[in-house]
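Written out below as structure tokens is the structure these notes cover.
Removed from the display is one protein chain of the complex; every other protein chain stays in position.
Letters A and B name the chains as they come in the text, with residue numbers starting at 1 for each one.
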Amino acid sequence: MKTKKVLAKVYIWLLLVVLYAPIVFIVVFSFTEAKSLGNWTGFSTQLYQNLFNGSMQNSSGLLAAVKNTLLIALAASIVATILGTIAAIGIYHLHGRKRGVMTFLNDIPMINPDIITGVSLFLLFVFLGISQGYLTVILAHITFCTPYVVLNVMPKLRQMNPNIYEAALDLGATPAQALRKVLVPALRPGMISGFILSFTMSLDDFAVTFFTRGTIGLDTLSTYIYADARKGGLTPELKPLMSIIFLIILIVLLVINIRQSKQQALIDKK
Amino acid sequence: MSEKDIIIRLDHISKSFGDKKVLDDISLYIKRGEFVTLLGPSGCGKTTTLRLIAGFGKPDEGTVTMEGKVINDVPPYQRKLNTVFQRYALFPHLDVYDNVAFGLKLQKVPEDEIEKRVKKVLKLVSMSDYEDRDVESLSGGQQQRVAIARALINKPQVLLLDEPLAALDLKMRKDMQIELKEMHKKLGITFIYVTHDQEEALTLSDTIVVMNEGKIQQIGTPIDIYNEPVNAFVADFIGESNILKGRMLRDRRVAFIKHEFDCVDEGFGEDVKVDVVVRPEDIYFTTDPAKCQFKAKVNSCIFKGVHYEMWVDTDTGYELMIQDYDPYEVGSEVMLYIDPDDIQVMKKEREANTYPGKVVGEGKVRFLDTDFACDTTGFAEGDEVTVTIRFEKVDLLDHEEDADLTGNVVFILYMGNHYHLTIKTEVGENIWVDTNDIWDKGDFVGIKILPEDIHLSKPAAGNE
Partner (left out) sequence: MNKRSSWALPYFIFLVLFVVLPLVMIVIYSLQDGSGHFTLSNITKFFTDKDALSTFALSIEVAIENTLLCILIGYPAAYILADNKLNRSAVTVVLFILPMWINALMRTLATAELFNMAGIPLGKGTLLFGMCYDYLPFMIYPIYNQLKKMDKSYSEAAQDLGATPGQVFRKVTLPLSMPGVWSGVMMVFMPTVSTFAISEFLTNNKIKLFGTIIQENINNSMWNYGAALSLIMLLIIGLTTVLQGGEQAEETSGGLI
């Protein structure tokens, strides 16, 4: 038993070391001034300073990409959360074939690889003669985010007493009041995790954005990095940027998880 | 009784979900201040009826009237009635106080009045000290009380209760029954109560509405329903009973279990087939041969707490259930009699299976969406016919192969020496079967009918 435990620990930590090596690599080389990764020219926080005071080569490009990424992610995940929650309530009350059709349709964007989602939407926009830009990218992101919101809200609907909406109506609430005062509070945890998932997937997306952003020079972080890498030289300030993003996410996730396990412990105690 | 006394009225209500007809032409009126119970097995349509009254759905046909106004199109939040839901449906994100205050807050009632009324109604349900409690930390019985308080605070004229006690344990259920009854008396408002528990219905109600398969079977006081069930379903569903095939010989004389008895029923005609119900507590033991109407042998005897439940085999080959305060030894020969008052004679709902059919070829007839072989002499292809099959001529198989059609057992009645089954076929029609084999409710069965057992006749003029 003892050796088994040790072996398991070693295996897990070995995997984690390999998984984190590239990230650690980025973080380490964010503290030197060299242009390319892997080239150590002494400790420096110059790249961080460049990042914050905006004095870097094509600084406007990188900063605009960061801004676009955040705005698109925010818009797409807010719309996806609203659309997905309402849809989940509807699907939950559907039966038989209709429900089967909706579940199937909802599965398609999740099963489709990004490139199919991207190419198919690109063709649609071309076919309809819609000029591509912010709007088309946001629409495309809503398309692949909403199914995950539906998936996260569904279990909360199943846990919910099916009569509470009707109980609210019975006590005099209009459907809108019942939605706001009873349904949304009951579904909130699912909506929040759906929102966070949507937000992070939108942040990380490359292929779908790549095909739906059109030719107006709209860049997100992903397409910016792709273009940068194909040109040959990565903008050095990406390294500190990534390090900071990593740090923020690390903290957020750890806080969420520690809070969760504390709550769990509290429930277990009861 | 004047029209003013009626608070809710259902007229010819029908409702289907998809292909399934859950309510079939229901008509019912409820008097102001009455405690009415809708009683029936699951799937009988009682909850659907309640939901139509509450406004969670519209009837496909018919009208719901409250205080003389048709309310079919009035949304639930504008109806002056409130509901206590099955499994309570308390809002999990609100505490006891906010759950109860929910309705008043929506009406923008001033805060101090809300507080007064919440306190008052919580006192009514004996939950005064629980205002700040999280609803999920309460026991089932406490949640139940909060749910009642939440519904009562809006001062509804009608309180709807959907199996409110189903999730409680037996002891708690008994206590709550008494409390509900007292609450009803104190408040003086109308209670409409849905349950599948016949004992609960008998204890609580002024009026019981027995439902089955989307139809009202009987409406009456608990005593009426218990003593004078109108059909075998009601007799079987309410209390224990011996349901037997009989023959009305003439007024006040009936034959069953191959013996003749005096009874009090009249007007059935002479020599007419009937069903007879005798409650197990109404069959008496005697040692006086002059009183004895028939003899039997005890084959089992079980103590049930207050009385003994015995099964006896009559000298004519029937099995009867008897309840008595004194036990009789298994194997002993006993003499029995039944008072004329205690024999309930019911008109037979049907004497055989009959279906509209059509001759589809030489020796072939189509009914129940299935083609059957049979003798079609005297009929031509395309003729409309009435098909008759006797109950005992339908064979049940436990497999699908070489069955003509399939179905599920939905209702079982023990008739003393055989079972009378109701089978719902795959096409949704019922077929009734007499058999000596033992089946369980819900069993999937194959149905086979031999050609010689299918009888054709010209359809009666007019509608069936």
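In the analysis below, a contact is a pair of C-beta atoms (placed from the backbone, for glycine too) under 8 Å apart; a residue touches a chain by one contact, two chains touch by 3 or more.
These numbers come from a predicted model, not from an experiment.
Note on the undisplayed chain: of the listed residues A:64, A:135 or A:242, the one touching it is A:242. Listed for chain A, the residues touching the missing chain in the whole complex are 4-5, 8-9, 11-12, 15-16, 18-23, 25-26, 36-38, 83-84, 86-87, 89-91, 93-95, 98, 102-103, 105-117, 119-124, 126-127, 139-140, 142-143, 146, 148, 150-152, 154-155, 165-166, 193, 196-197, 200, 203-204, 206-207, 210-211, 221-222, 225-226, 229-230, 234, 238, 242, 245-246, 249-250, 253-254, 256-258, 260-261.
Criterion: only the chains that are shown with their structure count from here on.
For chain A in complex with chain B, the residues that touch the partner chain are 95-96, 160-161, 163-164, 166-175, 177, 181-182, 185-186.
Chain contact summary for the complex, chain B toward chain A: residues 18, 54-56, 75-77, 82-83, 85-93, 102-103, 106-107, 150-151, 154.
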